[in-house]
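Only a single protein chain was left out; the remaining protein chains are all shown in position.
Coming up: subunit A.
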C-alpha cells in the first residue's frame, strides 16, 4: 500500500530525474536562462516542480538588440542589476545549469 512506502521515505541520494539534478544545486550558485532574453545568476535556496525558485545574491542580465535602420547593424546591449533575494516564477524559466565558467 502506498502508506507503507510513505513511512519508509528517507532522503534518497540517487539522481533519477532532472529535478534531482536541481536538488543537487541547493545552496550552490546556479545560472538560470529565462524567457525574454533574461539570465539570472544566484544562489539557489528553494525550488519546486514548477521551477518556481528562490535565489539569493542575484545578478539579472537583460539583453536587447538594437538594429540600426540604415546599416542594419545589430547592436547587442545588456543591462544588469543586483537583487539580494528574489522569488522567480517557474513559468518564465527555460534552463537551469551550474554557473558558466569562461575558459
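Simple rule for what comes next: a residue touches a chain if its C-beta (ideal position, glycine included) is under 8 Å from a C-beta of that chain, and two chains touch if they have at least 3 such contacts; residues count from 1.
Everything that follows uses one rule, which is that contacts and distances are computed from a predicted model.
Within the choices "Myotubularin related protein 7a", "Aspartate aminotransferase", "U6 snRNA-associated Sm-like protein LSm2" or "2-oxoisovalerate dehydrogenase subunit beta, mitochondrial", the name that UniProt assigns to the complex's undisplayed chain is "U6 snRNA-associated Sm-like protein LSm2". Across A:26, A:67 or A:94, the single residue that touches the chain missing here is A:26. The chain not displayed touches subunit A at residues 2-3, 5-6, 9, 11-12, 16-17, 19-20, 22-23, 26-27, 43, 45-49, 52, 54, 56, 83-89, 91-92.
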